[in-house]
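Here the structure is laid out as structure tokens; the discussion comes afterwards.
One protein chain omitted, others in place.
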Amino acid sequence: MRAVRESGAVPNAPYLLEIKNARKEFPGVVALDDVSLQLRRGTVHALMGENGAGKSTLMKIIAGIYVPDSGTVTLRGVPIRLKSPLDALENGIAMIHQELNLMPFMSVAENIWIRREPLTRFGFVDHRQLNRQTEELFTRLNIDIDPEVQVSTLSVASRQMVEIAKAVSYDSDVLIMDEPTSALTETEVAHLFAIIRDLRSQGIGIIYITHKMNELFEIADEFSVFRDGRYIGTHLSTDVTRDEIIRMMVGREITQLFPKEVVPIGEVVLSVKDLALNGVFSDITFDVRAGEILGIAGLVGSGRSNVAETIFGVTPASSGTISINGQPVDISSPTVAIQHGMAFITEDRKETGCLLSLDIQENMQLAVLQDNYTRFGFVTQNKLSAVCEEMSQKLRVKTPSLDERVENLSGGNQQKVLIGRWLLTNPKILILDEPTRGIDVGAKAEIHKLVTQLARQGVAVIMISSELPEVLGMSDRIMVMHHGRATGILDRAEADQVKIMDLAAR
Amino acid sequence: ETVGVSMAAFDDNFLTVLRNGMQDYAGTLDGVELQVEDAQGDVSKQMSQIQNFIASGVDAIIINAVDTDATAPMSQLAADAGIPLVYVNRQPVNLDTLPEKQAFVASNEVDSGTLETKEVCRLLTEAGKTEASIVVMMGELSNQAARQRTQDVHDVLATPECSFIKISEEQTANWSRQQGADLVTNWLSAGIAFDAVVANNDEMAIGAIQALKAAGIAMDAVIVGGVDATQDALAAMAAGDLDVTVFQNAAGQGSGALDAALALARGETVEREVWIPFELVTPANLADYQSKN
Amino acid sequence: MTTTSESLAPPRVRRRKLPTELSILLVLVGIALTFELLGWIFVGQSFLMNQQRLTIMILQVSVVGIIAVGVTQVIITGGIDLSSGSVVGMTAMIAASFAQSADWARPVYPALVGLPVFIPLVVGLAIGTLAGVINGSLISYTKIPPFIATLGMMVSARGVAKWYTKGQPVSGLTPEFNFIGFGIWPVVIFLGVALIFHIALRYTRYGKFTYAIGANPQAARVSGINIEKHLIKVYAIAGMLAGLAGLVTAARAQTAQAGMGVMYELDAIAAAVIGGTSLAGGQGRITGTVIGTIILGTMTSGFTFLRIDAYYQEIIKGMIIVAAVVADQYRQRKRKKV
Partner (left out) sequence: MTTTSESLAPPRVRRRKLPTELSILLVLVGIALTFELLGWIFVGQSFLMNQQRLTIMILQVSVVGIIAVGVTQVIITGGIDLSSGSVVGMTAMIAASFAQSADWARPVYPALVGLPVFIPLVVGLAIGTLAGVINGSLISYTKIPPFIATLGMMVSARGVAKWYTKGQPVSGLTPEFNFIGFGIWPVVIFLGVALIFHIALRYTRYGKFTYAIGANPQAARVSGINIEKHLIKVYAIAGMLAGLAGLVTAARAQTAQAGMGVMYELDAIAAAVIGGTSLAGGQGRITGTVIGTIILGTMTSGFTFLRIDAYYQEIIKGMIIVAAVVADQYRQRKRKKV
């Protein structure tokens, strides 16, 4: 079922894919308003825009997931009407979704080739061939993941790589990548870029969504900017500076991206000694002081998230001690951690963060219901509404109202809601695991400013990030991990990319 | 006239015959309309059905009680609304204190199990046994008839002439043929030997027969007894498999109840208790019953 | 957002959304009006203009309704409670055995007759709660699926009900005990319980935690909620309400029987789901459940009213349950997000 013709127009295509005057409305939100976009063969076209600008929505239209309220899609000069993802796939359009979309209890190979499994003569799935062709694909893409393991056992980054491999395996003409690098560290990003360059040279058109400026300059040929569901403009990426793009995106200047302030460092607040979790990590020792930001860097799967989870009591340690203000404490569950003034923004917002079926306020107030905001078990609704409203204004959550279900928010805005949840607790110790994942530049600056402010107020901060510039820009000290061990702790003054990568690969 | 009927259950073979007897009879009467409801074995549902009947303004109500201990509030509801009420088949606990315009039509459950067990006892005696063991298959434990019929077995075996019989097993198969068959197979596999099967109803007795046959046991070696004289049971008896069953005149109860209800609705007086006797069925008198239930 | 540099997010309009129950309420109204219309056509009577019928419509489902209030909370946490019907039978039997009057011939405990009415009431609620605590503890601490834990309780509790008096009904209850099942008392209890838990779910921390656990248990745990403890609470409440339902059932029938409450769990779950509670957890409201319950009652009364043959009643009932939810879904259909 190749491109369904809508009219008798003669294919005479300067563009591989063209969207004209697309409009999409959700109840209460105009996600896209009169948007157009052109994609050429053999180019990487980046989409830029704040959280909620409508990028994902537009891509979902192209991938056959949403039907636009109005507007046309033209593929290879032929107007087409995509009614389902299958339509899109059969027309040579594949997409990597912003949120991971894998079947957790199936193997990597089964996930990649679902619906296209090789069959034996008798119509049964040929598992040997299935695994073989996955190996081949992985070899081509230089990915090292066992095709036979269940996806549920993979780390987020590995899952992201599986998604990438799956999208590539369709051998499509148009490949859409919606923030494919938000869960990746620099090594994999470099790796992904190698893949992209290869695909580009084969004449494939790639639409690439990212919030990371440096990626734009590195990989994109041209880019389009969106703001509030409207199309702002398209430029060659060699023509503009980063500040100009930011201005196009947010409609105002953003002064400083990593507004690190030197603040007086206080007493040791959190002290971790010989912390270990059987078979996952061991020998983790570090201190964090009031006002200090401790960055944790490392490759994917190096165990950074596990350390954070253990400190917060999600997976209690098998040995070692955690002390707060000099007192050894037994953090046996998150409840205990919260009682000791900790807050923890987890890395996987879908799995451990959002209450998707509930509204923004219900999500934001969750961690503070334990204490201040209840009387005789009754929730003091007005007080809570006020603080949640204030927090979401501060974080620039883009939504018509706090009654909106979190499910309907764009990814970045969901992240902001989660950050808001934990900032409301007024923590003494703040643990951030990939806090700016999927967040636009404006909001990122905002979050960095907030973190700095908190540090100034004497909060001890632990920040895990796969974005080296962020770790370097924000941290007072950086702990680097490799295979479940700390390979070194660097001071702000001595740290740079090379040293970190060196320790991370050791 | 409209008569509301609440049956304890629709998927019970015996009650189906009763219900159909009542409906067929109503068909022969001019201007009598029946509204038959299925209480699905639920007391509360039955009470609600009565209230729904009252709200719809029926002329009389016939109840086949799910729980015979729960009839007092039902009588109360009907009496308050001034609507005549007839209990059928199952004896209400408040029989002696039934309000005006209420009656009871049934057979006496004490007889059913007694007739069955006595006949089994007679057959065993006739076979010259001086010691015999039987297995008892009970209906649903929460059901009054199951308890009464089981009690009857015990009572008969307590009499001197039948005291040579011992009960080796007593289990429930929930009135069901399938469960009956499985139960007997489980017994046989446990090496339990018995001379007779005394079942609370025919369905379980047929299940027992099927299991015995499947195990290769000759049917003249074991006496099997049931209650109800359903078509399937009579066929089994004709085939020489079932030895005893007890005929309960279902259709007679049904029409009797309807007559009583209509009479009460017309302001006539009716006996408070109308008894329709149980009758023992054996291969000897089988022919008399084959066209009945 | 053209120029101003300091423009924050656009001003919020606190949209007062129409409650989702509205749509299922419309379904209820639709069903009732259909009966009304058919009534005039076929029976020549009004369906609704009948005090007695309006009462029985709710009265006959109030026991299911009481259970459904508890079951709704369990479902909101993402669980299920199959044991409620059996717990009704079990508590009815046990509580009734402490409520027998002195002049009954064969009491279960001859030494314990004519006790003050609060004793059977407390016993009933305690037994229900205990069953719930067992359910909740199994689910919380052994991590077995709620389906299995409550299925086990369903089978065992029914066994206890039958074993308790070897299947004999427990009758001859004191008038004080029977009073709670008298007249429209069951309706009052049902609506009272619904009101209490409506408030609890919407305005208390208990409610917020219940929704949070259902929406995303992992997130709830990371946010400091003690899921284990909370689940035990929720199942305990569901058990207590099933116990209460057992008391009301026994009082209404003035006897307790081991078979009481069979299949009520399904009716209760159906009422909750018809009322908009999602079996996936995280969504649902007591008001919806109340409406769902009344839909079930309206159907039963409507069938008798229209003198629909019992054989057809079930067939039609199944269809209406489906149609009600389809209609509701259709009205609520938002543009679907993949």
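The chains carry the letters A, B and C, assigned in the order they are written, with residues numbered from 1 in each.
Quick note on the criterion: a contact is a pair of C-beta atoms (placed from the backbone, for glycine too) under 8 Å apart; a residue touches a chain by one contact, two chains touch by 3 or more.
Because the structure is a prediction, the values reported are computed rather than measured.
Enquirer: Among A:41, A:132, A:191 or A:273, single out the residue that touches the unshown chain.
Expert: Considering the complete complex, A:191 is the one touching the chain left out.
Enquirer: From the list B:127, B:235 or B:287, pick the residue that touches the absent chain.
Expert: Touching the chain that is not displayed is residue B:235.
Enquirer: Tell me where the left-out chain touches chain B, residue by residue.
Expert: 10-13, 16, 19-20, 38, 138, 141, 169-172, 176-178, 181-183, 185-191, 206-207, 210, 214-215, 230-232, 235, 290
Enquirer: Residue by residue, what part of chain A touches the chain that was omitted?
Expert: Missing-chain contacts on chain A: residues 63, 65, 84-86, 89-90, 95, 97, 101-106, 110-111, 114-115, 117, 119, 123-125, 127, 142-146, 148-149, 154-155, 157-158, 161, 186-191, 194, 300-301, 309, 314-315, 352, 483, 498, 501, 505.
Enquirer: Contacts of chain C with the missing chain: which residues?
Expert: On the side of chain C, residues 82, 138, 142-145, 147-149, 151-160, 162-163, 166-167, 218, 221-222, 266, 269-270, 273-274, 278-279, 311-319, 321-322, 325-326, 329-330, 333, 338 touch the unshown chain.
To be clear about the criterion, only the chains that are shown with their structure count from here on.
Enquirer: If you average the C-alpha positions per chain, which one ends up nearest the average over all of them?
Expert: When every chain is reduced to its C-alpha mean, the one closest to the whole-protein mean is C.
Enquirer: Go ahead and note the Å separation of the Cα centroids belonging to chain A and chain C.
Expert: From the centre of chain A to the centre of chain C is 42 Å.
Enquirer: So how far apart, in whole Å, are chain B and chain C when each is placed at the average of its C-alpha atoms?
Expert: 34
Enquirer: Per the centroid of Cα atoms for each chain, what is the distance between chain A and chain B, given in Å?
Expert: Inter-chain centre distance comes to 70 Å.
Enquirer: Touching two or more other chains, which residues of chain C qualify?
Expert: In chain C, no residue touches two or more other chains.
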